[in-house]
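A single protein chain has been removed from this complex, and every other one stays in its place.
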Amino acid sequence: MITAGVYGGRGYVARECVRLLVGHPEAEVTWWCSREAGSAESSHRNLLGTGLRFVSENDLPDVDVVFICAPVGIAMDLAPRWLDRGARVISMAADFRLRHKGSFERLYGEHRAWALLNEAVYGIPELHRDSIRTARLVANPGCFSSAAILGLVPLVKCADLGIESVVVDGISGTSGAGAGLDRSMHHPEMWQTVIPYNAVDHRHTYEMEAQLSLVAGHGVTVHFTSYYGPFGRGILAACHVFPQHLPERSELLDVYEQFYREHPFVTVNRLPHDSEAAWDYLPFPSVADVAGSNYCQIGLDVDRRRGRVVVFSAIDNMGKGACGVAVQNMNLIFGLDETTGLVTPGLGI
Amino acid sequence: MITAGVYGGRGYVARECVRLLVGHPEAEVTWWCSREAGSAESSHRNLLGTGLRFVSENDLPDVDVVFICAPVGIAMDLAPRWLDRGARVISMAADFRLRHKGSFERLYGEHRAWALLNEAVYGIPELHRDSIRTARLVANPGCFSSAAILGLVPLVKCADLGIESVVVDGISGTSGAGAGLDRSMHHPEMWQTVIPYNAVDHRHTYEMEAQLSLVAGHGVTVHFTSYYGPFGRGILAACHVFPQHLPERSELLDVYEQFYREHPFVTVNRLPHDSEAAWDYLPFPSVADVAGSNYCQIGLDVDRRRGRVVVFSAIDNMGKGACGVAVQNMNLIFGLDETTGLVTPGLGI
Amino acid sequence: MITAGVYGGRGYVARECVRLLVGHPEAEVTWWCSREAGSAESSHRNLLGTGLRFVSENDLPDVDVVFICAPVGIAMDLAPRWLDRGARVISMAADFRLRHKGSFERLYGEHRAWALLNEAVYGIPELHRDSIRTARLVANPGCFSSAAILGLVPLVKCADLGIESVVVDGISGTSGAGAGLDRSMHHPEMWQTVIPYNAVDHRHTYEMEAQLSLVAGHGVTVHFTSYYGPFGRGILAACHVFPQHLPERSELLDVYEQFYREHPFVTVNRLPHDSEAAWDYLPFPSVADVAGSNYCQIGLDVDRRRGRVVVFSAIDNMGKGACGVAVQNMNLIFGLDETTGLVTPGLGI
Partner (left out) sequence: MITAGVYGGRGYVARECVRLLVGHPEAEVTWWCSREAGSAESSHRNLLGTGLRFVSENDLPDVDVVFICAPVGIAMDLAPRWLDRGARVISMAADFRLRHKGSFERLYGEHRAWALLNEAVYGIPELHRDSIRTARLVANPGCFSSAAILGLVPLVKCADLGIESVVVDGISGTSGAGAGLDRSMHHPEMWQTVIPYNAVDHRHTYEMEAQLSLVAGHGVTVHFTSYYGPFGRGILAACHVFPQHLPERSELLDVYEQFYREHPFVTVNRLPHDSEAAWDYLPFPSVADVAGSNYCQIGLDVDRRRGRVVVFSAIDNMGKGACGVAVQNMNLIFGLDETTGLVTPGLGI
């Protein structure tokens, strides 16, 4: 059994990491460290019956892997210590995601462990699987970043399409806003609405631009806007691209299928448009179909009349967008089958 | 009292027109014509207690105004008859919205009353108020069209910004899908999801392009994608624009405020970004705040780093996006105050 | 025009009272008093464009009616002052709802204006319409109380049924929990759940017992349990009754119809059970059908096999359960038609 330690108290990322680890056949939660003492069950009633308790930072025993589920700024202090103790570290916040120090510090403030950036691996297995296998430190990606990058990489990689700029709209479930109480996330305010936030210059934009530029071999500008919708889990990212020439839809689907052939958690939706007009949602991903899982579904369409490709990418922001992919990364690090503990499909209903 | 006739049976547009007319102090529903006989209350239980009944097409009495809430193709047959009888006609479907016959027929099929296009007025009061006042026939706009056009017109009108192309993402509540049963709109499938549909070449695109081009004085291409989200009422349209030079946010807000100064149902949100990061949703419209009303709220932001303006426009698709604006048009036609029966603000909660 | 003053800041009851008064043709908000200074629009974005501002307590001008939308304990201090100034007072909290001082003080704490109880009228027009017409002080009822009382009064009044005890389950939308942030009302926790609260001895129980006992002429015990469900507006109260003999369903519907004949906001659902099994929801009220309105819908069924009557009563907790009925009470006080400003049917969708 892989022994795991988790930092983070009332937050949802900690909750979900623990939930997945409790269900994982080859891992166990050795400790859950939080400043809040006592039973974790009153903060996380879905874990009622597990008997899990928060422990303080003193005398934490060694573990194989540490999940740091804390606001940005904590992992940069904790990671070096646990690496020194021989643990692998999966950092769930932004501490090690960006390699451009100026951008990092403008967005997040001072960095106190910049040297570690050299060995931190950006935790998208579909891009960096081999590096993750040998990584000591994984920078788990932002939720919107995962959705947009998985949706765009195969396209951006096609040099002949010449993609230098994309428009991305990403709508997230409210679990993405975290457990901190805020008036905009008060249920009576949120239950029937869609609301934009971080309308421009969202911090995940920088992750998208960095990873897409890496793949493209040239700079890619991402015009990203984020929204919350009245549901708890999931992200739908819509990526609008204006390529230099316009392939057929089926050609593009081939490109995607080819790219993700060896990646078990990304599924390309090739269902046909239905002849009955009404039920014409088939060829596109629906957030519900990946909710509660580590899967990503991708669909796309082409506007031949106006010269646009739109790619849709759906994930569970708590799953493939955060804790699912963290467990996938853990599996890779410890030589397990990548899918261990993650194979159950999305909820659907 | 204005006497009104309504065509349409189980559909939601008919339901909502009747609901608003029942609450209107200066109008009354004289008849509600549907192929389905009998009580309208079993189809529309929110109208229980009104005693309204469906009547058949035979011997409908004269009325001042007829709301044709039927699928496209019906109004083109009914409108001429009622105009001949001296009634004003508000056509709720697409029959009279497009002036380019080729586009119309490709999208909707044959048109049997094309001559009427000359006098049909596109029913957005903020663009065509004076023409509506004297119109015999109003082509009530598409729901997405209203949201996008109201969000973009002030910007497109600024010649110095040189806007020839926009990207619009519009998410709608499911009432926009209509009352027809469809698997994608089955509650268990839809309650926790966001799903794209008509990913490209949505028929409302043509209305947006026509109206925006009219205002701009040159062709404007609209790259529009539509979604359904897990709520019943409302549309949030996000309009991404890449102008030739980038005004300050406050300058743009001035432009919008100036444009809508005389229009009581469009509100520009100038609330400041809050200093507390969390509650930073203030300056943007939230669908809930206009749900159940005829109001449109508009907010915007500017990405100075990457050169983008994003404008958000929120309406109730059943209100300002359909039946609310239809009643507003009726008020204009009959010389009432534009706001009669429509003044209650959005639900908020 | 009736001039109205409103006490209450960020709360939802104040918000909704103002929303309804803004839409009321014969009333206007003269002032909105709150400790929070400045624009009311950043707290209540659905009111954006109204220009309403919070004013402080100093120098409030005289008004015809004051709506006190503040937590229990405030109205008992404010009401005497405004009555002295000649205003009518509608108290939205529990201050004047109970006539049994011991119960009041056990539930809510000390009462500082008990003498006013003698003239306070419990604000359910279907029970006390004539008294309300002449009241200086209306104790607006609790939301669950309104739902249960309207659902039970006609039954309890039937002496031959001998009803001394009822079981009431009431599920409310989350607006009932108020605007105060609380973890259980955080959208990610609440969006997909139903949760009991105040499982026993809910404070509204005492209002129900008092009013039902009054009607019955003997003590009626109410076993009430409350829940929040994942929606914003509305209450469905299910009232289980075990009468001494069991009338036919149609007889009971007659009783209800007779009782509410002169009451425009209570509708008895007599739609038949549909022969198609699936769409067999017709004869029962659905919260959506009264949401956004001042209507109450009532339906019922009889279990002849086991000897039970179950009555369902649906209201909008913010409408007929709070602010709608407050405006109805205002209408009665000022001699307007009871339905003024409240006639629009429920949203339905």
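Note that the chains are named A, B and C in the order they appear, and that numbering of residues resets to 1 at the start of each chain.
The rule we apply is simple: a contact is a pair of C-beta atoms (placed from the backbone, for glycine too) under 8 Å apart; a residue touches a chain by one contact, two chains touch by 3 or more.
Because the structure is predicted, anything quoted here is derived from the model rather than measured.
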(message) Using the document's definition of touch, tell me which of A:5, A:125, A:170 or A:346 contacts the absent chain.
(response) A:346
(message) Of the residues C:41, C:64 or C:189, I need the one that contacts the missing chain.
(response) C:189
(request) Please pick, from C:29, C:63, C:236 or C:252, the residue that touches the omitted chain in the full complex. (result) C:236
(message) Can you tell me which of B:177, B:214 or B:271 touches the chain that was removed from the display?
(response) B:177
(message) Need a quick check: the contact residues on chain A for the chain that isn't drawn.
(response) 12, 15-16, 19-20, 22-23, 25, 41-42, 44-50, 175, 192, 232-233, 267, 269, 271, 282, 285-286, 288-290, 292-293, 295, 297, 318, 343-349
(request) Pick out the residues on chain C that sit against the missing chain. (result) 167, 169, 171, 180, 182-184, 188-201, 221, 223, 225, 227, 229-234, 236, 238, 240, 278-281, 284-289, 291, 299-303, 305-306, 308, 310, 312, 347-349
(request) Quickly run down the residues of chain B that touch the omitted chain. (result) 12, 173-175, 177, 179, 181-183, 185-188, 190-192, 230-232
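As a working rule, only the chains that are shown with their structure count from here on.
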(request) Going by C-alpha centroids, which chain is farthest from chain A? Tell me that one. (result) C
(message) Suppose each chain is reduced to the average of its Cα coordinates; what separation in Å results between chain A and chain B?
(response) 36
(request) Please report how many Å separate the Cα centroid of chain B from that of chain C, as a whole number. (result) 34
(message) Could you work out how far the Cα centre of chain A sits from that of chain C, in whole Å?
(response) 45
(message) If I count partner chains per residue in chain A, which residues reach a count of at least 2?
(response) 182-183, 188, 190-192, 230-232
